[in-house]
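Worksheet for the structure shown next.
Only one protein chain is missing from this complex, and each of the others stays in its spot.
Up next is chain A:
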Amino acid sequence: MAGIEVTALHKRYPDGTVAVDHVDLSIGDGELFVMLGPSGCGKTTTLRAIAGLERQTTGDIRIGDTLVNDLPPAERDIAMVFQFYALYPHLRTRDNLAFPLRAEGLPKAEVRERVDEAARLMRLGPLLDRRPRRLSGGEQQRVALARALVRRPRAFLMDEPLTNLDAELRADMRTEIKHLQGELGTTMVYVTHDQVEAMSLGHRIAILNKGRVEQIGTPLEVYDRPASLFCAAFIGSPPMNLIEVEVADGKLRSKGGLVLTPPPGLPRDRCLVAGVRPEALEVTEPGAERSVPARVVSAEWLGDEIIYVVDHGGQRDVRVRMPPTVRFAADAPVGLRHTGGTPAVYDVSTEELVA
């Protein structure tokens, strides 16, 4: 087992596409590290560079204490699970699992033992004699995972391994992967574009955008204080409300009259935006205490909650998360109240967190 250090990674494909602009990552030994970002932001390329399947243009990659820049994939002692599972179609599950071990030249008895162990961990017993085409998507995914862990590699790399599964199965597998990683204690780099997956799995999350790291932090840090407008818009469903504010009399005031407590150290005379989570707002009866006037634009009933979209001072997309018991009709005049703590504040021109 080993940590992974990625320093100033830059990858330009021969056709001129810069897939990874500048990425620094420091992944701890035994950590479950998630790379999160929209499609095309360079997650796969970064992962493939770590695996050695793609040679970076510049930058260094260390696995453990070894600089692996010039090592072929086989010598990096890493296992990867692909979005498309890449199980060998002509081999039964058993042989698919045994394959990497036979490649290493392990004795037969040990191969059998390790295959059985992996099969037990992933509960593959009844599937051992089937070929991939006779396995369901979820089963193929479990075999692919077993195939990765049978080698006891120094680290796992996972490239959107659950994307092809349906929602329910995905949630189950997520739990399973998290449990397994905790059990084995092996370093894991997990790539996904699904923020829910990232939040629920990761010890830490790196948010990537256009080949750069926007933020690295624990799920809580990333949720509470997104480092940039991009992160703010990416994390959370619905995402943070970005409300234009001005600093006046030591308070943050929105156009619609909402008053927020400013964080310390705010710069003056700049265009600012406050990031307010939908659950930090409240829709009230019009004229309720500390509320400002607003109007319901629409409402989404999600069963366990209602997301109200309200018009507040001309901004027509302010989202508020409310319990399902509170009902307001569309177009009804209501009050809007801030109930959260100090909001994150962003500079519009740099798109970054200022305080």
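In this section, a residue touches a chain if its C-beta (ideal position, glycine included) is under 8 Å from a C-beta of that chain, and two chains touch if they have at least 3 such contacts; residues count from 1.
Quick note on the criterion: contacts and distances are computed from a predicted model.
Peer 1: For the chain not present in this complex, what protein name does its UniProt entry give, out of "ABC transporter permease", "Signal recognition particle receptor subunit beta, a GTPase", "Pyruvate/ketoisovalerate oxidoreductase" or "4Fe-4S ferredoxin-type domain-containing protein"?
Peer 2: The chain we cannot see is recorded in UniProt as "ABC transporter permease".
Peer 1: Kindly state which of the options A:19, A:79 or A:124 is in contact with the chain not pictured.
Peer 2: A:79
Peer 1: Looking at the whole complex, which of A:51, A:222 or A:258 touches the chain that is not displayed?
Peer 2: Counting the whole complex, the residue in contact with the absent chain is A:51.
Peer 1: For the chain left out of this view, which of A:3, A:37, A:59 or A:100 touches it?
Peer 2: A:100
Peer 1: Specify the residue from the set A:15, A:65, A:289 or A:304 that touches the hidden chain.
Peer 2: With A:15, A:65, A:289 or A:304 as choices, the missing chain is touched by A:15.
Peer 1: In the complete complex, the non-displayed chain touches which residues of chain A?
Peer 2: Residues touching the hidden chain, for chain A, are 13-15, 48, 51-53, 72-74, 76, 78-80, 82, 84, 86, 88-90, 99-100, 103-104, 151.
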